[in-house]
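Yeah, one chain of the complex is gone here, protein chain that is, but the others are all in their spots.
Let's look at subunit A:
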Amino acid sequence: MSPALPDGIPVPDDGALPAWVGAGPEGAGSDDHAGRDFGVYLHVPFCTVRCGYCDFNTYTASELGGGASQASYADTALREIELAAGVMERAGLASRPVSTVFVGGGTPTLLPAGDLGRMLAGVRAAWGLAPGAEVTTEANPDSVTPESLAQLAEAGFTRVSFGMQSAVPRVLATLERTHDPRRIPDVVRWAREAGLAVSLDLIYGTPGESLDDWRTSVEAALATGVDHVSAYALVVEQGTKMAAQVRRGDLSLPSEDDQAEKYELADELLTAAGLEWYEVSNWARRATGDGAAAGPDPAFTCRHNLAYWRGEDWWGIGPGAHSYIGGAASRTDQAHVSSDRPDGPQGASDDPAAPAPGGREGVRWWNVKHPRRYAALLEAGKSPAAGRELLTPAEAHLERVMLGVRLREGLDLSVLSEVGRRNVAGMVAAGLLDGRAAIRGRGVLTLRGRLLADTVVRELTDG
């Protein structure tokens, strides 16, 4: 049901990384691998029910067969953690302590808090946790108690992100969310009492949701006093139940204009309440100081997600999880303008022992989707990776722009090609990029620009 995995090239059975990943200009095994942070994502592919809009890789108990039960899942995931540590070591990547851990799903809190704790312990054992590491789990508001939250904090979790989605029962019903919205203030309070930082996820643009409904939801989230909110436009993915409902005409999709209006309203309400955007869909409490200009307090942002947008390294554990390890010489804010493709990924040498092929910029891979197959591969001592891609400079450049421009800190404009740089002025004139930031050499989206971010990316990667 989840989105199809990308097309890629095969991964060796042992999951070995291409040798060039570890061979930097300073020689293999540099301490911090080109100065990048390392994060771990842990996927928990279970839910009690599947929501109609959800296209994530998740399964209800009845959908699964032998070898992939919820009870044995933590042990299976621990095997991949062990394998991951071995693969990185063999690639010549010196062990870096993990900066951030994020447990997502599915519904991670369907697993006993003890299992989540054991997986976290596995991460700690494999790589160690950096001092002040951020450890987040997603949670369903109806699958936590004060006790389970305290247990998570006890196990080392520092942050929890609740899938609130909406405060309006009718909207929750359309989304097929089962939780009682009245529980939200309670779960937020419990989490805070347990010493956890809290984020609330909201969805706008659900069929039938009015602008007032959306206002109600944002205000309800803010009323809890949370320091972090993520707000996403509903995307009806192919293959979901909701897509079928739309096709049949049982539900009608909101227009893009409606979604734009709701985004603008969210930004207005959140900013007024003291939260600042730091990524297109994420807001965090403002740092004390010079008002809005100060931007969000880094302490309240989600560092794990920032790592995705900044091009750090991460390993995704679990069925369908993606991973990314940058090349020895590449880093997000490093100038790189080359747009030639030395060779397509299909034609590239995939021999892990081969030297770095011309200008490879990183490797991304993804695991098999089904938990049973995932468990079987690990059981057999094999990598659960289903395929991978070796990024060409042009691909890496496009990703760098596409991810970097989403951030409030903006994109280093010096990484752009000549044509891309020439298009900056047009984007400023069109009101999509901030003019003052552009003068400082940063590509920072305006409010309108955030809604047209893909337009901006296409312009900046022209030529």
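A few notes on this one:
Keep this in mind: a contact is a pair of C-beta atoms (placed from the backbone, for glycine too) under 8 Å apart; a residue touches a chain by one contact, two chains touch by 3 or more; residues count from 1.
Keep in mind that, in the parts below, contacts and distances are computed from a predicted model.
Here one chain is missing from view; checked against "Monovalent cation/H+ antiporter subunit F", "Elongation factor 4", "Carbohydrate ABC transporter substrate-binding protein (CUT1 family)" or "Raffinose/stachyose/melibiose transport system permease protein", UniProt names that protein "Elongation factor 4".
Interface note for the absent chain: among A:118, A:422 or A:458, the touching residue is A:458. Per the touch definition above, the residue from A:37, A:134, A:389 or A:434 contacting the chain not shown is A:389.
When the missing chain is restored to the complex, the residue among A:79, A:322 or A:370 that touches it is A:322.
Across A:59, A:277 or A:308, the single residue that touches the chain missing here is A:308.
By the touch criterion stated above, the residues of subunit A touching the omitted chain are 3, 6, 41, 231-233, 235, 256-257, 259-261, 263, 280-281, 305, 308-309, 314, 316, 320-324, 364, 366, 389, 395, 398-399, 402-403, 406, 430, 432, 450-455, 457-458, 461-462.
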